[in-house]
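Heads up, this is only part of the complex; the chains shown haven't been moved.
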């Protein structure tokens, strides 16, 4: 079973079992965004985590096995059209060059790592309508020969 | 003068004057990322802001005029190859589908606005090497007919 097939089974099972991603992450005692990404096929899980998740979701062993495989990470180009995901691309188009300038100003020539990296998402109450707050937090890596 | 030409003049003048983006933003009493993005051509500036910025940077009136124009916002595809900017695209490819799931779980069917939206960047000290922390903060908009 490929990781993509496993991810499709996870998505369907989660809805059928009436579980939230947050509940699964809590059961695994693991970070929310990372766990969700792993179950969608973007990170390998440990045997223990994969088995716990499959037990919760009522999924067979083959899924647990697939979730432990080393993935090839990529995104289906059609998904980049989805408005919820597209808004991040748009924000990057508008603010990416500014973020580059400010990273260089503050840290020097280098990048924010996307490997030594975590993402968090939170809800922030606001009188004009609540807000989605997404935090990208990556180690600075300087160009070093 | 096009906004792109104005942005090129701003970048060169900033280095020549030995000014930081932070110092310019402070002089304009405006948010750091937004000001940087505006000076790079992604937001129109008020006449007052544009003139103050050009005075600081030693740039002529034509630049101030260009900075007030309504921009067409886009990113040069070649810039998306730059490693400092690319890491954000990569993070979006890896975590975008998870963020979509979690936005829907927490808020329902909808998006994080990229218009009623702000970005911030900070340095977080860490014993293993300091970290770049970028926060995207946008109003949740639900699909509403």
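Going by the order they are written in, the chains are A and B; count residues from 1 in each one.
FYI, contacts are C-beta pairs under 8 Å (C-beta built on N, C-alpha and C of every residue); 3 or more make two chains touch, one makes a residue touch a chain.
Worth saying up front: this structure is predicted, and the values here are computed from it rather than measured.
Shown here are 2 copies of a single protein sequence; counted across the entire complex in this file, the number of copies is 10.
We take it that only the chains that are shown with their structure count from here on.
Inter-chain centre distance (subunit A to subunit B, centres taken as mean C-alpha positions): 23 Å.
Subunit A meets subunit B in the complex at residues 20-22, 32-33, 36-37, 40, 42, 73-75, 79-80, 82-85, 87-107, 110-114, 117, 119, 121, 123-124, 126, 128-141.
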